[in-house]
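Note that this complex is displayed minus one protein chain, with the remaining chains in position.
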Amino acid sequence: MSEKSLTTKEYIYTTEDPFFSPLTIQMGPQHPSTHGVLKLNLVLEGEKIIDLEPEIGFLHRGLEKLAESMNYAQVLPLTDRLDYISAMNNNTGYALVVERLLGIEPPPRGKYLRTMVCELARIASHLLWLATHALDIGAMTVFLYCFREREKILDFFEMICGARLTVSYPRIGGVRVDVEEKVLEEIYNFIPYMYEKIEEYEGLLSQNRIWLDRTVGVGVISAEEAIAYGLTGPSLRGSGVAYDIRKHFPYDAYPELDFEVPVGKNGDTYDRYWCRLQEMRQSLRIIKQCIEKMPDGPVCAEVSPDLDMQVFKRAFRAEAWGEKTFIAFLNEGVELVPKGELYSAVEGAKGELGFYLVSDGSGRPYRLHIRAPSYVHISALPKLSRGHMVADLVAIIGTLDIVMGECDR
Amino acid sequence: MKERLREVLERFKVNFSAYIIDINEFRGQTFVILGDGSPIRDIVGFLKTEGFNHLQTLTAVDYLQKSGVPRFEVVYQFYSIDQGISLRLRLQVSEDKPEVESIVDLFPSANFFEREVYDLFGIRFMGHPNLKRILLPQNWEGHPLRKDYPLMPEDKPRDFLELVELKERLGGYGIR
Amino acid sequence: MRRNPYYLLFRDLLGGLLITLKTLFRKPVTVEYPRERVKVYPSFRGRHALVRDPETGDARCVACLKCVQVCPSRCIDVKYEIDEKTGARIMTQYNIEALRCIYCGYCEEVCPVGAIVLTEYFEYSVRTREEAFFDKEKLLKNWDEFIAKYTEKVYTNKFWNLKGIPDVLKPAPKRKQLEVPVKRG
Partner (left out) sequence: MALGESLPLHLEILIVLIKIAIVLGVFLFHAAYTVYAERKILGRMQARLGPREVGPYGLLQPIADLVKLLFKEDIVPAEAHKTLFKIAPLLVLTFAIVNLSVIPFHPSFIIADVNLGVLLILAFAGLGTYGIILAGYSSGSKYSLLGGLRSASQILSYEIPLSLSLAGVILYAESFHLRDIVEVQVNSLFGINVFPQILGFIVFLICAFAETNRAPFDLPEAESELVAGYITEYSGFRMGLFFLGEYISMYVMALLISICYFGGWAFPWWLANALPFLKAIPPTLVLALKVYFFIFLFIWVRATFPRYRFDQLMSMSWKILIPLSLINFLIVALIKWLGV
């Protein structure tokens, strides 16, 4: 099959059967299991998928363009809206890229707090993934069990920063506010409870023969192919590649913590499922270490930029382009912040969440590109699902763990 | 790690010296600026044989009004998972002929990235199997991430108070 | 897996059934919302309010426009006049479009005097857009409504007194504990 995704009209299927005609279905954007506003143009033979073409962009909000007109601190709440299921990771990722640009080092307590909330967010995200993945495959009880525990994590977020979903908790140079000891204690007590609950999910799924039938050997991708298709995070680790930003490009408190990167073997849906469950356990381990090792002190660096940081207005050249057109162009010669460009990534819950930032010294991002894991994962969807059935497609979408807010940006 | 990167860059310089404008470093990240019209497919192919197997991101920047350089820059960020080295290519693209060779056949993950760059910057990737708009509707006009894209729409945006006023005015005529 | 002798005994399926059966006899976690309330934790970012100063009975805002400046969604609009005698700014209009607000809490964090606050009141669905447009009077009324149910003696907010943040980053009035006594009557 060529790399080119064929649309319905172009589609010519060579077959011996003169009466054969492919069935085309537009799955989504309001299909129950496309996880948001993903649309898939399917070409089917019976229930077998011959080809599919993802259609995205229904949730495009122009975040990258929007960021160009805000100062560095103001962009941070925008990143909440990327992968809104684990907003902490996005915020941290963005804060990190600006910190690296400005050369700020957060104080240790800030680092540990950020690591802790990131791991909590990872668990929350994996819980939502497990919930929807299991629901797609038909195990509806797991869905509600996962939400039960996710609710507790969201409660922690509420205690920490006053919001549950779009937290905006990390800030450039640390975190916005310290966490009370009482809350840390509650999170610490939550860890053994969560271990127990993971056992429960595993009891419902891991050994279940129906679950095995539905996931083993479905959506197989080899290690080389997975790298080539840009899969990252647990989707890649399911194929046996131990590529984890937390180990490869350590950030925050991760270098000081002891954790493993679970790796699968076969690169199928089951291995990715297994990896994520193990990752939840590792996350709990990290949280435990974070709370145990939590140093005292400030949570934010003193050189951290203010929320109302100074910016240079960009020059407008209105006359040449008519009254209503504004052009923002590079400020040459001014330098409020260092000039330069850098790419920095964090291990988001879905995979490698990268920020490519170009600074022109004006205090606003000149260009902010977000490398969203879901975006790349969706591009691998045709490869993964060709030749499988519609029911498997649902499992494969689930196993890639996509969030359209992040994909469409 | 550093040595390995230096080795690769040495070989890079030998092979493609004609196209390299600058090799530099910022905050520990090495990048190579390539001139307009570089054979990017060959260069990426070379990097792939050197072990850069992970294309972290592909994007573009519009340096409108920056003196003395072509307007666009297409950015390729590579990483070698086995060797732990990363390298960024910045390929300059002129405004007159915004065309770049596609690298989809080398890195399938570039598929959507290139479509995105085409969609938002209007840089065409020659040889891409399915180059059409991806985030915006197919009938969208213009490329929004270009710096000369109008920030204000043709109709002035109405803020809330104006909307209330309008509604009251229309309400006087019995229109809801 | 298939070679496992337990496969024939359906142990995997029975184990799953047992888990659901156990849950059947456990206490459900549902909160029956209108009758029961979830606990809202302090400094939850809910409905906006302008803090009514218990001494003057008016808003504490000094029209420094910092909130207008930092608001990422640009939903705050402040108008002010200059007092001719003292030269001080007097805030005349304070508008918030709650439908545009993204509840990041930057305004309350940046406010040097603790004038604007996102209260812990979260149930404020409205029927018309006008109701979600908060002007100064409405914002003060929001504060009164919120404080009427507030049980503590002084109100303070996590984002007013940023714990763990170096003093350099705070505006001068916020370097000491900022709180509002709650007056009832």
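Read from first to last, the chains carry the letters A, B and C; within each, the first residue is number 1.
To be clear about the criterion, contacts are C-beta pairs under 8 Å (C-beta built on N, C-alpha and C of every residue); 3 or more make two chains touch, one makes a residue touch a chain.
Since the model is a prediction, treat every value here as computed from it, not as a measurement.
Engineer: If you put the missing chain back into the full complex, which of the shown chains would it touch?
Structural biologist: Result for the missing chain's touching partners among shown chains: A, C.
Engineer: Quick one: which of A:Glu105, A:Asp213 or A:Glu260 touches the chain that's been left out?
Structural biologist: A:Asp213
Engineer: Looking at C:Thr23, C:Ser73 or C:Thr156, which makes contact with the chain not pictured?
Structural biologist: Only one listed residue reaches the unshown chain, and that is C:Thr23.
Engineer: Quickly run down the residues of chain C that touch the omitted chain.
Structural biologist: 13, 16-17, 19-21, 23-24, 26, 28-30, 32
Engineer: Touching residues of chain A against the unshown chain: what are they?
Structural biologist: 23, 25, 31-33, 46-47, 134-141, 143-145, 148, 204-205, 208, 210-211, 213-214, 389-392, 394
The rule we apply is simple: only the chains that are shown with their structure count from here on.
Engineer: Distance between chain A and chain C based on Cα centroids, please, to the nearest Å.
Structural biologist: The answer is 26 Å.
Engineer: Using the average of all C-alpha atoms in each chain as its centre, how far is it in Å between chain B and chain C?
Structural biologist: The computed centroid separation for chain B versus chain C comes out at 39 Å.
Engineer: Which residues of chain B are in contact with two or more other chains?
Structural biologist: If we look for residues of chain B contacting two or more partner chains, we find none.
Engineer: Per the contact definition, I'd like the list of chain A residues that touch chain B in the complex.
Structural biologist: 2-5, 53, 56-57, 60, 62, 64-65, 69, 100-101, 103, 224, 227-230, 241, 243, 248, 321, 324-330, 332, 340-343, 345, 352, 354, 356, 358, 366-367, 369, 371, 375-376, 378-380, 383, 408-409
Engineer: Would you pull the chain C residues touching chain A in the complex into a rising list?
Structural biologist: Touch list, chain C to chain A: 1, 7, 11-13, 15-16, 19-20, 23, 29, 40-45, 66, 69-70, 72, 102-106, 109-110, 118, 158-159, 162-166, 168-169.
Engineer: Along chain B, where are the residues that touch chain A in the complex?
Structural biologist: 26-27, 29, 31, 53-57, 59, 61-67, 75, 77, 79, 81, 84, 86, 88, 104-105, 107-109, 111-113, 116, 120, 129-130, 133-137, 144-145, 147-154
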